[in-house]
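Quick one: this structure, given as structure tokens, is what I'll be asking you about.
Omission of a single protein chain aside, the complex is shown with its protein chains in their original locations.
Moving on to subunit A:
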Amino acid sequence: MAEPSELSRYIESYVDSSSTPAQQAASLDSVGCLVKSDSLTLEVLVRELQMYLTTTDNVIRARGILLLGEVLKRIESKPLGSANIHTLVVFFKDRLADWRALRGALIGCLALIRRKSVVGMVTGTDAKAIVQSFLEYVQVQSLGQYDRKLSLELLDCLLERYSDVLASLGEELIYGICEAVDVEKDPECLMLIFHIIETVGKLYLDPSGPNTNFVEEIFDILEAYFPIHFTHPVGDDAHVQRDDLSRALMAAFSSTPLFEPYLVPLLLEKLSSSLHSAKIDSLRYLRACSSKYGAERIAKYVRAMWPLIKDIISTYLEDPDFSFTLAPLNGFGPSKNELVIEALSLLQQLILQNSNLLVSLIIDDEDVNFCIKTTASYEKYNNIPVQEKKKLHCVGCILHVMAKTSLSFCNEVFQNHFSRIMDNVVSVGNLDNPQNGEVFPSERVKFGLLYLCIELLEGYRKLFSVSEQYVLEHETCCTELHRFSTPLFNAFCSVLALSNEICPLDPEIYVGVKGLQILAMFCSDVFPVPMLIFEDILKKLMSIIIEDSNKMTLWEAALKALFHIGSFVQKFDESEKAMSYKILVVEKAAELLSINDINLPLSLKVKALSEIGMTGKINMLTVLQGLTGVVFANVSDVCASRNSRSFETAVQLLECYSCKLLPWIHENGCSEEFIEQFAVDIWAHAGNCMDFCAPFEEKGLLDALMKVMKVSVASCSVDSQNTIILKAYTVLLSHTNFQLNKVERMPLSPGQYDISDRDEWILSLFASAIIAVCPKTRIPNIRVLLDLFMIMHLRGIVPAAQALGSIINKLASKSSSAESSSDLTLEEALDIIFCTKLWFSTSDMLQRTGANGSAMVITDLCLGGANDRLLQINAVCGLSWIGKGLLMCGQEKIKDIAMIFIGCLKTEEQPLDPLVMKCAADAFHVLMSDSDVCLNKKFHAIIRPLYKQRFFSSMMPVFQQLITNSHPSFSRSFLYRAMAHIISDTPLIVILNDANKLIPVLLDCMSILTEDVQDKDILYGLLLLLSGILTNKNGTEAVTENAHIIINCLTRLVDYPNKTLVRETAIQCLLAMSELPHSRIYPMRTQVLRSISKALDDKKRSVRGEAIRCRRAWLVT
């Protein structure tokens, strides 16, 4: 039990008007907690509060009642006995009469009413008593905003939960509500009011009910708010927005059909208002009301509505967009104008309800008929006057919506009008003698009518695709359409023929291709377009693909149409159509590749093939099979005869396979069988090809093959990868001169192998497969392969080094070897790489073992032990890839490797070859940069988070020390170069932490890199980093400190001749510098202005522009 003194202290503090709001809230919380935790019963609280609840001091009484109300609000979910509730209801109900203490009473009532039945709720009679008391005493409109809101909430809640009890109050209740809600202006209260009226409308305003005499009164109250005019700014903290209000008002209006005689005329009137929001709202309300009020009540307004809707559509509809690529499936693309969208959906709603009435309205409509008649005389889109075009489009839209919604409309139109339209489209003579493929003389085809046909057909098609309840075969529209399918096909073809004659006109192509596409895309079970026509359409489109490659718009449109037809056929599982699609389109497209005498560029063939393949898995498979055949035929051809044309074909097809088709296969979840098979086939062909001929001389083909191999292997599962690798390994064994079993003999002697070019190609291909495997894939005879790659990379074959890096990266170290399927641990592999002695002769490297040869490990080679420059460079370059593999998986060994590179850079005794030093410096670029060739996420590399940061922070101290100790000779410049690589690939945020120390180094790097033209890209990278530091607020301090040297460096770069971007960025950096504290930069002002004035005369415009901006900024400092 709480101490009574404690309780009274809380109460006192809450009631006391001199305590702060925070104190009051805290004491209220404390009391609430006491009651909630049962340490204080309500009885005790009320007894304690007695004096406060009944005192004659208005302020104290109000606070006291408020406290009780607030406490009740806090215990809404705490069970209370019915007696207690009753007592509380009686108390609060009476207090509603006390206008000075009203807020507490309202909160208390609200809290009681909101209680759920499981915790004890207010009984019906009590609720009724509250309402009566409320209606009698509370003058809502004379209260403040918050109290009004509370009152309305109470009313709303009562109506929601006790509607059945309250019904007996009848007129009294409705009258009271009307009084309470009149002339409200606050948005939050309005939301409540609209909801209250919605409830009232639903419950009490039954058309047959007794309260109908209030309808007009309530409507008068609501009417004033339409359309909602809301001036609060959007970012206001009020939670209510205009749209919320508008929706709530709409719900109120549509709550009862009794509003109809008042509302609909109002809405129709506002529809022709000039206010945009009034129009939109009217359309929305009309739609909502039509669906709520029912067809009968709305029917009498339809005649009045129709011209208004038509007017809005024709006024606000944008010009049609005839580009085929944008909206291939949705008619002319849904209009973007809000008004048009709303008008069309209202129209659709009306059609659903009063279909016959509207159908006759539209069919007899003068405008529509006039439009059909006038446009009949125009053959080409461009001949139609602008006004007519607009009308045409408007009618098209309306017909589309109608056909989409109503079957009876379709029947009617096709029965009575379609033949008329068709007669006008083409001459009657042709109709009697319809022959496929016959093209009408082009001047007889009327564009406007065909356009209407498309809109009709498209709508009609949609009607069928969404509704399955119709049995359509015997419907008039069906038979009519069936009858006309041939003339339609011919008409569309002749529109295309027309477009062939003149320059490619978009609208004509659109209508023709689109028409063919729609005809082909009717489901065969609802509207059996004859198979013959379907096939003709496919043939026609394919003939465009084959013959019309010089008209790109037409060609692309046809390809798109074929794509959509194909996807449709696949999606709806129409086996018969799928079959003919496969024969007529897919196989034909695949054949195209091997036909050389047609006038279709290879790139377009490939494009067509890939698009068509992407229509479905089965088609993709056909395409892939075709592609495989052609690829291998061409590859063999290249090997046999060095045919440059075959070479080009093979490379392009391989590109297409790796860049377009493989990702699609991967995304669409096709089985990877094919990918696996393709990779294995490549190996088989590679083996065969290279057996009898010298390998392809052009490197492009090998690169393409390697890319395909990598991507294929990477996208396979471990099992398939195992198969591919095994196949590759057998090819490697059987088709090369490597004697793999002999390799194991130590020490290794590269000269033992006579490595031909052919072996080199095969090994590169093999390396590319190894690069892409998962860590779990088994690599056979891995020890020997490591040796082999070691030797190959010393010969300068980079893929071999990359493969070594990948293998090392994916090997598990000893501790976790349990999960590894490989029989080699990381430690062993490193041992092989770093401890294997390589034999070579000094005179003739890697060719044969000589007596004067010596053996040494790779680290010695890097440091120049062999005294052979090329060998050393190859060793350094290869080691950098191995190092990258180690670095990414976070091995400690990387430090040793880095030290080897550094060893190459610092020359204490005799200077090393500059080329070797440069190579060693660039090795850091390999280590730090992201490569897309190997060792990335796509190729399953193990990447440890933050590896760059770690490497950066471990290397920086070493470099800084080295640089200070080194002689100011060229060795320092290489150290700076290496450092530049590390810095520019490190994330900016790490650099910022250490900016003060790094900026001088960075600037030194930059000034050294300006000397050589080839270093312009590294220089640019560093400059970007510097600009990052300058613009980041964490770097400001360091920049201010080093302002002088930064400006010195930047002013030198302002006229850097080799890269425009460097100049531009340097000037931008200077601009950023001008924002530093005035006292710091003022001394440099003259220097900057002088150097900038040189840039004002730069030969690049962009640089001049930056210079002007920069000079302006510095002039005012």
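The rule we apply is simple: contacts are C-beta pairs under 8 Å (C-beta built on N, C-alpha and C of every residue); 3 or more make two chains touch, one makes a residue touch a chain; residues count from 1.
One rule holds in what follows: contacts and distances are computed from a predicted model.
Peer 1: Assuming one chain is omitted from the figure, identify its UniProt name from "MIP18 family-like domain-containing protein", "Exoribonuclease phosphorolytic domain-containing protein", "Exosome complex component RRP45" or "Ribosomal RNA-processing protein 40".
Peer 2: Options "MIP18 family-like domain-containing protein", "Exoribonuclease phosphorolytic domain-containing protein", "Exosome complex component RRP45" or "Ribosomal RNA-processing protein 40" narrow down to "MIP18 family-like domain-containing protein" for the missing chain.
Peer 1: Give the residue, chosen from A:K185, A:H239, A:K1033 or A:K1099, that touches the chain omitted from the document.
Peer 2: That would be A:K1099, which touches the missing chain.
Peer 1: Have a look at A:I583, A:I598, A:A640 or A:L1115 and name the one touching the chain we're not showing.
Peer 2: If we include the chain that is not displayed, A:L1115 is the one touching it.
Peer 1: Under the stated touch rule, tell me which residues of subunit A contact the chain that is not displayed.
Peer 2: 1093, 1096-1097, 1099-1101, 1104, 1108-1109, 1111-1112, 1115
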